[in-house]
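Excluded from the complex is one protein chain; the other protein chains are retained at their positions.
By written order: A and B. Residues from 1 in each chain.
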Amino acid sequence: MLEFINISKSFFKNKVLDGISFKAESGEILALAGQNGAGKSTLMKILTGIYQADGGQILIDGKEVHFTSVSDADAAGVGIVYQELSVIPHLTVAENVVLSQNVNRRFHYLNKKKEIAQTEEVFRRLGVEIDVTRPLGEYTASTQQLVEIAKSIYKNPKLVIFDEPTTSLTNKEREKLFEVMDAMRKEGMTILFITHYLEEMYRMADKCVVLRDGRVQYYGAMNQLDKGELVNLMIGQRLDAFYPKIESYVTEKTAVELSGFGGGIVAPCDLKINYGEVVGLAGLVGAGRTELVWMMIGHTKHSYGSIKIDGRDVTIKDPGDALDLGIAYINEDRKNGGLHTGMGIGFNILLPSIVKNRADIVSSTGYINDKEARRVSDEMIVSLEVKCVDADQKVMTLSGGNQQKVSIAKWIAADPQIYIFDEPTKGIDVLTKSRVYDIIRGLAKDGKAVLVISSYTPELIGVCDRVEVMSKGKIVASFGQGVTENDILLVQ
Amino acid sequence: MKAKLFKKATAIGLSVLLAAGSLTGCGSNGASADNTAANETVVKEAESGTEPAVAPEAAGDGLVFKVIAMNAASPYWLSVKNGAEKAAEEMGSEYGGIKIEYVAPQEDTDTQKQLEMVENAISQGVDGILIAPCSPTVPHDAIVEAIDAGIKVIVIDQYLDPMDANGFFGTNGVNMCTELGEYIADNHLDGSGSYAEMVFNMTSLASIDRYNGFIAGITGIYPDMKDVGYQITESDINKTTSLVANVYQANPDLKCIFANNDRTALGVLNGIKELGIEGQITVCAVDCNLDLLKAMREGTIAALSLQMPYNQGYEGTKKLISLVNGEEIEKESDSGSFLLTPDNMDTDEAVAAIQQYIDGYKPEDSQ
Partner (left out) sequence: MNTPVVKEKGSMFKKVLGNQISVVFFILIALIIFFSVGAKGFFSAYNLKSLLQQTAVIGIITVAQTFVIITSGIDLSQGAIIGLTTLIASGMMVDLGLPIGVAVLAALLAAVLVGVVNGFFVAHVGLPAFITTLGTQYIIRSIALLAKGGNDIYNLPPEISNFGRGTIGGVFPNLAIIMIVIVVIMHLILKKFSFGRYVYACGSNVTAARFSGVKTKKAIFLVYVLAGFLCGIAGIVMMCRINAGIAVCGDGYEMNSICAVVIGGGSLFGGEGSISGALIGAFIMSVLSTGLQIMGFSTYWQQLITGIVLILAVMVDTIRRRRSQGME
């Protein structure tokens, strides 16, 4: 149904796509795999009419097409479901769906009854039960994402691109999504599925295209591609073990001790983290993990219990106090809470160090030694392998993986004793994920105390010495080495 | 790509320059300041560092006069400008053309801006300045500097303190409003009740003088009549309307309101109309415009003191020309005023006085 023939695209002297050719049939899910920068998003932007290819052809149902705008692609039956939701919360589900169709038609009269009927039909096709007359804001993010899908289905597209759809979903929600994708496949639609999660590719895709450095490295059946081979093709090197080997560096010295600590949706909890230990915190979205951690660092107030650092009772009124005590919190939300995306890499990396008055950078009067500061940020950039032009480059121009490296680098530079990672590998590519795991184990080796929150159980098992599980605001279980995903899932 | 940005920046820069340049073309008319003889653009290191490097042009090569008004918005000053331009037109040929340049701060409270304008006129090296000071003292030193640099300065409308300019030509605000106060007291009041003043500010002497004059006029005849005090309007019509309501609520026995400029008067009329008390309050004011004249016909305004803005501009400019010629002029002269009432408003004298404000006015216009 869709065919790319020798597509190429350059930005100035940079060749981003080089001779891309493959086909996608109706009723088929094709996984598009590749690192960030491999060319996936550029190729999709060409397919959706945002960019134009420099060379090659695109055929839809055998006919050549030239998209010069998004509406061209739209009219030809190409739809896309983005990670980012565009939700108007106070309008109903039906209104949201219909509104997205009428953007170009100014005086189109919206017949309410027809609106509702047509929207309900779409959700029926997807096998989703939902009351389309309720305001969209009342639904959870994952349901809102289903509505995003509905918006593109409404137009009856021939092809739908799913761009990293599962990043913010819980396991249950992901299952629902896959059911919907399956329904669409059965209807005969073509689906291009972009995801960083290898298991998902194997689960859902019929065919697979692997891109690296702008070229097609593999085009064929999904189940004929060995996992290790897939990773190899994606990153151009062999990755023997995805997760680092776990040697225990756990010491007897306790870094953090929570006693009866809680507030809000978090019931009084006890938790202990020793130096040299990596403790995982598993649980569903809404179990209270981030809420617990926010109280630990003083971002929100806790109502009961106490927290001891290095055996001493402490009061933490805000993250500044936490930093003083040597606690670092790597935020789940890079864009809004973790990084200053409009500022340079160096600015971001140095901020906590400056707050902490790191002696080699900041004098007692607050004067900043620019040369030393620059040296430190360059050091961090090199040691974490942040791909950039220089430390002045603005963070918003970096890929997700590199942004995450920066958000980790800034805390390492401040030399804390205790690290709290909240969803550290969310939305980043395979290679960087592996690098982050190395970093975490490296911190434990250096004698730091580490807490890792993650919704991706395999990574907790692969990286932590111990996994605590939270459910509905309580810590319900604690597992040591050798736990399986199933064990954890049962308890959640 | 960087080259493209540079080109774009240059293009923008050049278009700014070109735009400004072309505007110069349509901005100047008549003789422009193209005098090479006195053209010293070299940076000079003067002793006190305050001497301007440019001397005014010699007569015969065209003159430039700067008219510096109190604010850029009021039509009063435009009458002044018109008068000045008329004089420039009439006498210009003998001098190679006289150019009138009109500047004023946005608000008449921005004394610093007006001070800047005098300083800039000195830098420019104009031949004469006609200025209505926003404040009696702020521009003083700069005016003295201007005179030292050979620029002739006539102060119009409001006093400079101390009066160190070449001449003063303005209305004696105190006398003008005393006359007004007396007329109102004689014809409309009986000593009972109270009166209030709406003033545009308490910074400029014009405003202060008129206020004092009016009170003197009333108290001369009814010394015991109650004065409820002044309100500052900042020439804002809306604000004045509200102030009238406040004053009336506080003083139900209010019999008379004095407004010391045209905008304020309009605000007072609005206020009275909103309250529906037209019959009860006697309104009088300084300056006029068509709305105020119509109100006078209707009977809602009892009297208007008219200044001679056109004359201030016209005669003021002629005085500057005389000074440039080296002739002597009267140091201080009164530009005159006229008390306009419903009885005399159609007389020739009155019509002429109104024409000072409204060019080509005829009695039919206000009916």
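FYI, contacts are C-beta pairs under 8 Å (C-beta built on N, C-alpha and C of every residue); 3 or more make two chains touch, one makes a residue touch a chain.
Source: prediction; values computed, not measured.
K.L.:
In the intact complex, which of the depicted chains does the undisplayed chain touch?
P.N.:
Per the contact definition above, the missing chain touches A, B.
K.L.:
From the listed residues A:L146, A:V279, A:I381 or A:V430, report the one that touches the chain absent from this view.
P.N.:
A:I381
K.L.:
Can you say which of A:N111, A:S248 or A:T397 touches the chain missing from this structure?
P.N.:
Once the missing chain is taken into account, the touching residue is A:T397.
K.L.:
Sort through A:G49, A:G77, A:G214 or A:P319 and give me the one touching the missing partner chain.
P.N.:
Spelled out, the listed residue whose C-beta touches the missing chain is A:P319.
K.L.:
Which one touches the absent chain: B:N82, B:T111, B:N166 or B:Q356?
P.N.:
Only one of B:N82, B:T111, B:N166 or B:Q356 touches the chain omitted from view, namely B:T111.
K.L.:
For subunit B, which residues touch the unseen chain?
P.N.:
Per the touch rule, subunit B residues meeting the hidden chain are 1-3, 5-6, 8-9, 12-13, 16-17, 19-21, 23-24, 27-28, 32-33, 35, 39-41, 43-54, 64, 72, 99, 101-107, 109-112, 115-117, 119-125, 135-138, 141, 201-203, 232, 234.
K.L.:
List the subunit A residues touching the unshown chain?
P.N.:
297, 299, 318-320, 322-324, 329, 331, 336-343, 347, 350-352, 354-357, 362, 365-368, 370, 378, 381-382, 385-391, 393-394, 396-398, 410, 414
Criterion: only the chains that are shown with their structure count from here on.
K.L.:
In whole angstrom, how far does the Cα centroid of subunit A sit from the Cα centroid of subunit B?
P.N.:
68
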